[in-house]
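Here's the structure we're looking at; comments come further down.
For this view, one protein chain was removed and the others were kept in their places.
Just so it is clear, A and B label the chains in written order, and each chain counts residues from 1 on its own.
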Amino acid sequence: MDWVTDFWIPVIKAIVVVLALLVGGAYMTWGERKLCARFQVRYGPNRAGPFGILQPLADAVKAIFKEEIVPHHVDKAIYLMSPGISFAAVLITFAVIPFGPQIDLLGRQIGLWIGDLQVGLLYLLAIAGLGSYGIVLGGWSSNNKYSLLGALRATAQMISYELPMGLALLSVVVLAGTLNLNRIVDFQGQWPLIVWQPLGFLIFFIAILAESNRSPFDLPETENELISGFMTEYGGIKFALYFIAEYTAMVVNSAIVATLFLGGWKWPAVLSNLHPLAGVALFLAKVLVVLFLYVWVRASCPRVRYDKFMRFCWKFLMPLAWVNLAVTAVIVALI
Amino acid sequence: MATDLGAIEAQLNQAFPGAVIDRDGDWLVIEASRLPTVAQYLRDEMGYDWLTHLSASDYPDRFEVVYNLYSSRPDQQGPGIPFKVRVPDKANPHVPSLTSIWKSADFQEREVWDMFGIRFDGHPNLKRILLWEGFAGHPLRKDWHEPYYEQEHKPFPSRWPHAQQPKPRSAEERVRWRANVQYPQGFDPDQWKPVPEIDVLPAAKIDLNGLETDQVYVNIGPQHPSTHGVLRMIVGLNGETVTSIYPVLGHLHRNHEKIGERNLWTGIIPYTDRLDYVCPMYNNFGYVVAVERLMGQEVPERAEYLRVIMGELTRVINHLLAIGFQFNELGAMFTPMIYAFTEREHVLDLFEEASGARMMVNYYRFGGVARDVSDDWLKRCRKVVDRLDRKIDEFDTMLSDNEIFIARARGVGAMSWQEMVNYGVTGPVLRSAGLKYDIRKVEPYSIYDTFDFEVPTFETGDIYDRYRQRMAEARESVKILRQALDRIPARGPIQAGKKPWNPKVPAGELYSRVEHPKGELGFYLVSDGGTNPYRYHVRSPSFVNLGALEAMSVGHLFADAIVILGSIDITLGEVDR
Partner (left out) sequence: MLSDYHFIGVFVLVAIAFPFLALGIAWLLRPKKPNPVKTAIYECGLETIGDAWVRFRAQYYIYALIFVAFDVEAVFLFPWAVAYHRVGLWALAEVFLFLGILTIGLVYAWRKGALRWQ
């Protein structure tokens, strides 16, 4: 057994990626507050460090030192586990996303991805389904009516929007002919898939907004009705985990969008061929663009009502995704 | 200001001989036992279909319950019929309830029961509304004294000699807090549960196609992001559908009216600021107009213009804020609200310069206003008005066509104006349902009759129409502001005579109303000729409008109920008083 390849490389890779995602998620909270402030003609956080850049750190310290309050009526084991499940599920999703080419580091070939699975897309879909467990269990175990309503909404919403999401992905697969994300990125060397699949991109983007409970589809946590929805009874570090899970989910979902529709680290090839790290920078830039879209939507749209939202999924988005898939299939067959 | 009461009295006497037993100034006195039939007659036969105000006052030998009827019929809008009922039995006062005729009587009768202990026979849910069950006594009775009671009314005599004594120096030290807490007979605060209203809620099982579901009751408020303060609603839910809403009021109650009765006539003005803290100027306005009517006081022209300018600025910002909050409740993450607040800041800057305070302005005086403004102020005011005009258009382009907003607002919370009149709903909410009724037009006060403006109306009274109504009214206010700024006399007195420090108000009794941005703001005042009111009652628009909340919300979804509450536009300072 080669300790370096079999143990140290995977462990270091995993820790680096997890830390990067953690920092990404934490700074997404800061980024969102800054951006929203800009949309609303205010300053946003500007006290902790220059431009409030240390705000996430301050928040983390506060969350860690905050008194633990476990309400006496909860289902304790599930209640304590749920934020962890939520956060872990988000992190695990990132495992198959390639964020750069293979690079030469200290004489070893290291691919800038965690695992290069043949069934990468299936893995994505499967793990994305896991995320709803954290929310549903947390909301149910809190034994609170707001939480319960939030959890029930989350159940129906997250599973419903998995279907249009899956169908949009199918169109990508039909074009690329593979489930392997590295191959899909290679496929986009010339043109990113958004050029062939603009509708697929839109459907997918709407679906992930719903999957990550983001405004205007943040129905499981609707502040104006359900206080905080499924996380009403959570405080301190447990709340922080839910919170950062949501923001890390945004980062991960943006990474998925960037990989599947915006050409991943590869497109445009002119730039990514300059230097191995140029690919990583390109990937990051695309992720940031998608994240900006997230915040933009949140700062400008009112929330959709729950019944209309479900109707939109089943009676509009699903058939639309279906038609999109059929049309894609026919066109591919004809060419 | 009275209608032809003689004719009405004659007509009533013909229909019900002996029902009108007396004439007390501008008020008809109706025999208590025949009140419901007379009221029914007034509503159905004579077209006075609108009970906007119901209150009471305590006299040494009797209680009087007073009613103010108005009409929605275009030919007899304007002054209404004030009438009252005398209740000589002070030990066990009873009056027939009018809730079966006017739903607007519901909350107001409960308030009278709460404050005076007058029972309304036939009221379906006669419970305390502003105070809690553990409150001993009925505070607006003259024989009820608060814990730190010193004197019947201000000005209190000097505390001079004994204030210098080492102890006790104040009422607070003389009487310890614990000794002052009283509970009604047989009331144990440790056993008390804040959910006594459960028995008015419907049965807790719902059968749907053989699937039995449990009814869920959820508290919304008092600690909730979107109840505009400390309102509590007990919402019955079946899934996401609202089956009942029971508002529980009084978390912010401070007995404004008792404070008023202890206070001097002038001393009440700053207290009115705290009623609807979003539009303090208009509360001042309503109060001074009422007292001036009692005093027969004239107001110089420049002061009248200043009053209208302040009042209409208030209306514009109130409507913009209401729209902003509305979108916040729809989940638009504060963006329109903060835009609205930006505009409000500009107006508050003007208020601050004119009155010295941004919110608690205390600006109006009997017969004038507190301070004059400079020419420069007027110039800047014009700039702000131009800016508001632009911003209203900007709001319009940003919000009116928003797809999600239209989908959520159309048809939600709709109510016909006839039903709204029955609930006593006034203001923009009523006009959005199609009734052209604006007190500035039908019963003009101040100098509103000299301005050229429209009363916009819409058709359905749903949330979208309420939004458009507020937009349209803000535009009309800008129109009034432009005219006022053009015509305001360059120089002139702002106070008739010398500033009244402690005026005596001639004995009398009246109900006076103004068109507050949220609806009809009425003051019911009784003076015994002294320096402080004998009875001081505020008929606040938010309080009465809230009565229609349940009817508007039931059957809609949970999310809609919140938005409907927001679209009624309440301020808790005014609801709870």
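FYI, contacts are C-beta pairs under 8 Å (C-beta built on N, C-alpha and C of every residue); 3 or more make two chains touch, one makes a residue touch a chain.
Since the model is a prediction, treat every value here as computed from it, not as a measurement.
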{"item": "Residue among A:31, A:138 or A:166 that touches the chain left out of view", "value": "A:166"}
{"item": "Touching the absent chain when the full complex is considered, from B:214, B:375 or B:452", "value": "B:214"}
{"item": "Selected residue (touches chain absent from view) among A:30, A:196, A:243 or A:306", "value": "A:306"}
{"item": "Interface with the unshown chain - residue positions in subunit B", "value": "193-195, 198, 204, 208, 211-214, 216-224, 232, 234, 238-241"}
{"item": "Touch list for subunit A against the chain that is not drawn", "value": "5-6, 10-11, 13-15, 17-18, 22, 63-73, 80, 83-84, 87-88, 91-92, 95-96, 114-118, 121-122, 125, 142-148, 152-153, 155-156, 159-160, 162-163, 166-167, 170, 173-174, 177-179, 227, 232-233, 236-238, 240-241, 306-307, 310-311, 314-315, 318-319, 322, 325-326, 329-330, 332-333"}
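The criterion applied here is as follows: only the chains that are shown with their structure count from here on.
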{"item": "Whole-Å separation of chain centres (CA-atom averages), subunit A against subunit B", "value": "49"}
{"item": "In the complex, subunit B residues that touch subunit A", "value": "216, 218, 224-226, 237, 240, 327-335, 338-339, 342, 402, 404-405, 407-408, 557-560, 562"}
{"item": "In the complex, subunit A residues that touch subunit B", "value": "36, 39-42, 145-146, 149, 215-216, 218, 222-225, 227, 298-308"}
